[in-house]
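I have a structure here, written as structure tokens, and I will follow up with some questions on it.
All protein chains but one are shown in place.
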Amino acid sequence: MAIDERLAAERAGKERNASFELAMEATAEGRAPGDAGAALARASLWRDALQRFRGNRAAVISAIAFLALLAFVILVPWLSHEDPYAVNFAEAYQPPSWAHPFGTDEFGRDLFVRVALGGRVSIAIGFAATFAIMGVGITYGSISGFIGGKLDNALMRFLDALYGLPYLPFAILTLAIFGTVNFWTMVVALTIASWFTTARVMRGQIITLKENDYVRAAHAVGARWYRVLFRHLLPNTLGVIIIFVFLELPGVVLGEAFLSFIGLGINPPKASWGTLAQDGYSAYQTHPYLIVIPSLMIAWLILSAFFVADGLRDALDPRAREY
Amino acid sequence: MALLEVDDLRTYFKTRAGEVHAVDNVSFKLEERKTLGIVGESGCGKSVTALSIMGLVQTPGRVVSGSVRFNGRELTTLKRRQMEDIRGMEIGMIFQDPMTSLNPTLTIGTQLTETLSRHLDLSRKEARKRAVELLEEVHIPNASRRLDDYPHRYSGGMRQRVMIAMAISCNPKLLIADEPTTALDVTVQAGVLDLLEELREEHAMAMIMITHNMGVVAETADDIAVMYAGQIVEEATAQDLFDRPEHPYTEALLGALPKLDEPDARNGRLASIPGRPPDLLSPPNACRFAPRCKYAGSDDCTTVPPELREIRPGHWVRSAHPASERVREPVGVS
Partner (left out) sequence: MLTFIIRRILWTIPVVLLVILMTFLMMRQIKGNPFRNSERAVPASIQRNLDRKFHLDKPWYEQYAYYVKGVATADLGPSLVQRNQNVNDVIKQHFPVSLKLGAFAMFFAIVVGIPLGILSALKQNTISDYLSMGFVNIGYALPSFFISTLLLYFFAVKWRDVTGLPTNGWGGWRTWILPSIALGLAPLTVFARITRGAMLETLQQDYIRTAKAKGLRWERVVGLHVLRNSLIPTVTAAGPLLGYIITGSFIVESIFGIPGIGKYYVTSVTGRDYSVTMGITVLLSMLIIVANLGVDILYGFLDPRTRDQRS
């Protein structure tokens, strides 16, 4: 009996060892500190995320809606033969029809094209401001988080103070300083008023990652700080950054709309959704479509961007999923 | 009639991939003042069994069929409010991780007195007094002062004692302990186990002790049920199980225990059971232990699921090759 048990134990032991080796190999494949291993890990991360995103119905629908909106604003003015600036009082205040799918405004201008053009402006301001916010926020946050210590403390205290500044008044003041409202002043105003949250989030990210083991490993091998920052820290925050873009964009577009509505919008004849809404507001009782349509466009952008951000968040961090 | 009678209990979880058979045909009886130990590896269904008895299985899981009779009363068909009356009052339960099992925003005192006020007719003063007594019973020093502390001021071992105090506060007839010492330091474990035994005696409770640690049940249990892959594969008195184990899995479990008194204990390897438990998503229609069993051959083991049968009075086993029926040498690892 003893011999058999011993034999069986040996065989069991060998099998356990074999599976051990297999486990080691798998681990090596998944988390190699070397370059080839890292590239493999990174590629599969994105592919997995993409797959998860595709499985999320709401996210896919929103992504399509978002792209459809982009297509609308890009293609319509390009393809249309209506002159959006032509004044034609004979056609003023026409409700939506085949000739003018969105109707006409008080000057007889076709609203369909104007909304598309306005969309270009609003979305362009949105993206520009968002990227500016990202730029400022990421720089500030990265420096603060990466260097740490007293500088981090000081920078964060300063940031805390900035949180006490009211959003709209600050944007308004900025615009007042510039004197005029055009694309760039609007972008700057919105950026100045909204970069704080991004800075804080980025700093948090960098700090979490800094403590990560593979960064320590890189340090142990003697990597220089910029290599660590660019090669290791930033690529991992890329996911967070992308999500943030889709979260910031609606806020910025809404901010621009608000500013335009109280009269601080882009000067005519250029229009944005906000200024179109403002124009349409005066006639809301008789011609509601003039304000309804630009507002719905804004809502469309906000909703689609938000759900895309949600979907991205689930795709990149499935642990947070609720069923 | 036994205090607790579980008959063919089945609890399944609905997932996107299909139904997971977490508990598949579990039956046992528990008499008053006795202790039943349920042992098995992680994922074998022992915790889910306990939750099923208490009616605490959450979506997407649910008790699919079977009966749980407590004091003659069928629990599986009770309405929520009726079950709420039984929990805490007739059956108490303590859980594995004391660090997360207490509400961090309420004082220990509140969490104790709310149980008392809920089931017993006590005034606030009386409840508070009783709460202090309970803390003293579980050996918490400075009980009256610590009553108003928040959980984060207590250590892990102390929190588990508080959990125990809460569970027995209304003198339930049955106490279910789901891995009560797993998350605790080894030095603290023995104390908690002793406490449980002491309280069990004092309050004349029956107890179900769930653990993956054979050493724990050896000390405390009258009867032991060994679970594997959602089923009970062996059930016997503790004495009989350790003296003459029948199921190959039980043997392997006992064999995996490091034996310090053997001559080559220091040189030998820890024996482990190769392989992994089956996927409970679509359990094989065969003996579930067969792939890891030394004795399984190309016979019925891989085609016919064995039934639980009484191989000796009071000793049940679910296997085609129990120890007392083996005549020849092991066939080999499959």
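The letters A and B name the chains in turn, as written, and every chain counts its residues from 1.
To be clear about the criterion, a residue touches a chain if its C-beta (ideal position, glycine included) is under 8 Å from a C-beta of that chain, and two chains touch if they have at least 3 such contacts.
Just so we're clear, the structure is a prediction, and the values are computed from it rather than from any experiment.
Touching the missing chain, out of A:Ala59, A:Leu155, A:Ala199 or A:Leu254, is residue A:Leu254. Within the whole complex, the absent chain has one touching residue among A:Leu50, A:Leu67 or A:Ala176, and that is A:Ala176.
Interface note: of B:Thr11, B:Thr115, B:Thr250 or B:Ser319, the residue touching the hidden chain in the full complex is B:Thr115. Touching the chain that is not shown, out of B:Val39, B:Val63, B:Ile86 or B:Ile232: B:Ile86 (per the contact rule at the top). Not every partner is drawn; the one left out touches subunit B at residues 54, 56, 80-81, 84-89, 92-93, 95, 97, 100-106, 114-115, 118-119, 150, 152, 163, 166-167. Within the complete assembly, residues 158, 160-161, 163-170, 172-174, 176-177, 179, 250, 254, 257-258, 261-264, 277, 281, 284-285, 288, 291-292, 295, 298-300, 302-303, 306, 322 of subunit A touch the chain that is not shown.
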